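Can you read through this structure? Questions will come right after.
Shown here: the complex without one of its protein chains, the others still in place.
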Amino acid sequence: MTVIPTLLQILLIIIAIAIVFHKENFTIIIYISSFGLIAATLYVLNQAPDVAIAEVAIGSAIIPLIYVISISRQREFIVLDRVDHNELDETIDVKNIELYEILTSFVEDNQLKMNVCSDIKGSDEALTKDLNVDLIISYDHEKQKFILKGKQSSVLMDHLIKKTFHLDFIEIVTFKEGESID
Amino acid sequence: MNPILSFIVILVGIYGLSVSKNIIKSVFCITIVEAGTILLFLNLGAYEGGVIPILSSLGIEIVDPIPQALMITTIVIGSTITSLALMLCIKIFHHYGSIEWKVILKGDK
Amino acid sequence: MVELFPVFFIFIPIFTGIIIYLVKNKHVTSIVFLSQLILAVLYGFYVYHYIQNPNVAYIVLGGWDDKFAITLKNDTLSLTFIGLSIFMWTSVLFYTYKTNRIYHKYLFFLMFLEGIFLAFLQTNDLFNLFIFLELITVLITILISYKKNGPSLKAAIYYLLLNTLGAMFFLIGIIILYYTYGSINISYLQENIGLHQNHQMVKLAYILMISGISVKSALFPLFTWLPKAHGVAYTSLSALLSGLLVKGGLYLFIRVHVYMFGYATYNMTEVFFYIGALTALVGVVLALVQKDLKQILAHHTISQIGLMMMGLSYGYGLSFTGGLMHIINHALFKSLLFLCAGLIIYEYKTKKIYAIRGVFRSMPITSIFLIIGMLSISGAPFFNGYVSKTLIKYSFKAEPFKMFLYTLVNVGTVTSFIKFSQILFGKKVDLEKRKDAKQFVSIFAIGLLCIGIGIFYKPIGSFIYGLDLSYVKLFDLKAWLDYIIYIGIGYILFKYYIDKDYKPVQVIRSFQMTFETANYLFIFYISSLSFILFYLL
Partner (left out) sequence: MSPLIRRISLVLLLGFILFVFITSISDFSTIYNDDGKLFYYANGFQDTGSYNYVTGIYLDYRLFDSLFEAAILLIAVAGVMLISEHSIDEKNATFMLDKQKTPELFITFSRLLYPIMLLFGIYVIVNGHLSPGGGFQGGAIVATAILILYYIDITKTVNVHVVLTIEKILFIVLVLTASLSYLTRGVLFTNFFRLDASLDQKAIFLTLMNILIGAKVSLGLVAIFTAFLKEGR
């Protein structure tokens, strides 16, 4: 009789160790879900069906879902495109395509996914602070440059600056977070 | 034998907390510690054997019902803490571009 | 009806908060003051009845056998804490009301926190205590991250994860105690702890609970969350956190170590004394090198907690009372300092200590209260810090090494406040004044109490603790001389070392502890405590 609980407990420990040592966060969600299921089984074997129902409903359904959303949000690189594409002539269009190629390779280097959005109103600084926008692209006609704006605190911006500093048609502006005085 | 194995689950979680490099991993490990704690409580509750604490007929020994009532509370508490931590995680990622402890704790003097 | 007052203490602030959240009208928010008034009146009645008949302070919820039901219990300790909480919350609400009036949610969380904290002080059930511990953790996390800028989010997650881990260990301790004694009622355990106290399992439970409490009360080496959290929050919240909420951990320490397990049971007095001394020293060294007004004050909280721990570790007598008094006094002067610093930061629009000069000429009223706070924290006679600091050293005044540690802490405190006081000097700066009489009301009330306790400590001591405090003398020549010598040493130290910003100072300032290291130290703390308890004592 006690063989099965013991085996399951050892399995639980193995899964816990796997969670601790595995590098890929998305795979861990599968582990944590099965961890919850095995834990729930053990709760039943310890004569606690009430706890098991709670664990199955919360621990291996809702919490893994929240993990999925949270981790997928952490793999996004949200770019807000504010370039008016109707106004661009052909030479700039080529550069625009080049810019997107650079961004795509940059995003792949950092194992992220680019999520381009458009049509959000508001000042650039407030957008980066309040909404999770990582990069804002706009085009300056006088300087003939694309201007990329982002937060200074983000390490991704540092990487981006390193990657693009030799390109003359890109200028990067970073917002520094003001000191809070309350 | 069982309580010791449950305690090992807790220790594995703590080990993970002390070597994990990013926030998400730490949150995972907190979940492990919590599950181990619940398991330890229930293990000890069923220490002397018994059946499910639902009245079927008087005279049959039941397991201790108190740990189960308390552990439901612990599960709810754990889930709320996990969700709060994950929401903070998303915000931190978009602020610092990373969720590595080393990067986010780097000087902001 | 009187026996129901504890429940009212809990639910009046909570319901007030929920009403504010639901109605979302900026005039309705003024009911916070109504609720504080009702609380104060109820508190007065309750204390009156308690003095007449102490049995009124025990209430069994549900009317079951009290070994198994949840009970609420009040004693002198919890009643002083409740009075202090109501006073502190009222002052902080006065301070923050105008600037945060439109933020219903801030007031909602603040009021909810008050209810939960009052519940935490009164409950007599260990698992109930655990729930309130977690609730306080969650609420403080939300309040810290309220600004939603980088440092506050970072501090919030650090605080949340570390304190949750601590609470989990507290829970494991509760589990073991439940299976050994069959109950988690604190009064029941207190009476019956002697049954199995020498069994290894109970010792393990004790260690796990104490470790959880140590995280909560920011003892060495588990204090790293404190300066992050207290330095970045809103000023009103910082005052509340540093002044009162971090004492929740010490309150638990008194409840669990001193009362429940009995301070003499495991002979841990020396251990906790040295942990306290280390905490105080490390806190003071870290405070000396900071450049940010709020960071200095936050690090000072650590060192003062160490001082309280030095007193509380004795578990009885004048030193213990000194620790208790220092909790109250520290709540007063630390919140006073934080609130004044908040006003200064608001006017000067910076937190950098080297960028602020001439406060005394530009903001005379604020700086007078700032000076009161600084004199209190450094232990000048006639201020409340002096009384409790003198009491703390009562038990070890004959032991030279302990006195040496204590003196080091004092000199460090004085030095860092000499550094702090640099902002007072200098030419007048033109500032646009924020006219808000309410903020000065709260500062005024707290400042007066600081001086009041410093002078009328004898009647207060006999009223609250039933002790004769005539051991502390105001016109003790040696104490005056000591204080002046401290100032002298502190000034020299500041002028010739700290102010020059040498390399070691910079190294200590850039000291950052990652979350992994904090956890590692936590495990180290647990294993060394268990090693001491199992194999050395």
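For clarity, chains are labelled A, B and C in written order, and residue numbers in each chain start from 1.
The rule we apply is simple: a residue touches a chain if its C-beta (ideal position, glycine included) is under 8 Å from a C-beta of that chain, and two chains touch if they have at least 3 such contacts.
What you are looking at is a predicted structure, and each value in this text was computed from that prediction instead of being measured.
Here the chain not displayed is in touch, across the complete complex, with A, B, C. Only one of A:Ile10, A:Ile30, A:Ile97 or A:Cys117 touches the chain withheld from this view, namely A:Cys117. Seen from subunit A, the chain kept out of the figure touches residues 49-50, 52-54, 57-58, 61-62, 65-66, 69-70, 73, 76, 78, 113-122, 126-127, 130-132. For subunit B, the residues in touch with the chain missing from this view are 3-4, 7-8, 11, 14-15, 18-19, 47-48, 50, 52-55, 61-66, 68-70, 72-73, 76-77, 80-81, 83-84, 86-88, 90-91, 94. In the full complex, subunit C makes contact with the omitted chain through residues 4, 7, 11, 14-15, 18, 21-22, 59-65, 67-70, 105, 108-109, 112, 116, 119, 127-128, 131-132, 134-135, 138-139, 141-142, 145-146, 148, 178-183, 196, 199-204, 520, 523-524, 526-527, 530-531, 534.
The working rule: only the chains that are shown with their structure count from here on.
Chain centres here are Cα means. That of subunit A falls 25 Å from that of subunit B.
Mean C-alpha positions place subunit A and subunit C at a centre distance of 38 Å.
Our note on geometry: subunit B versus subunit C, Cα centroid distance of 28 Å, whole angstroms. Shown for subunit C are the residues in touch with two or more other chains, namely 148-150. Counting only residues that touch two or more partner chains, subunit B has 19-20, 45, 67, 89, 91, 95-96, 108. Across the interface of their complex, subunit C is touched by residues 129, 153, 177, 179-182 of subunit A. Remark: subunit C residues 127, 131, 134, 137-138, 141-142, 145, 148-151, 153-154, 156-158, 160-161, 164-165, 168, 171-172, 175, 178-179, 291-292, 509-510, 512, 514-516, 519-520, 522-523 touch subunit B in the complex.
On the side of subunit C, the complex with subunit A involves touching residues 99, 147-150, 152, 232, 234-235, 342, 345-346, 349-351.
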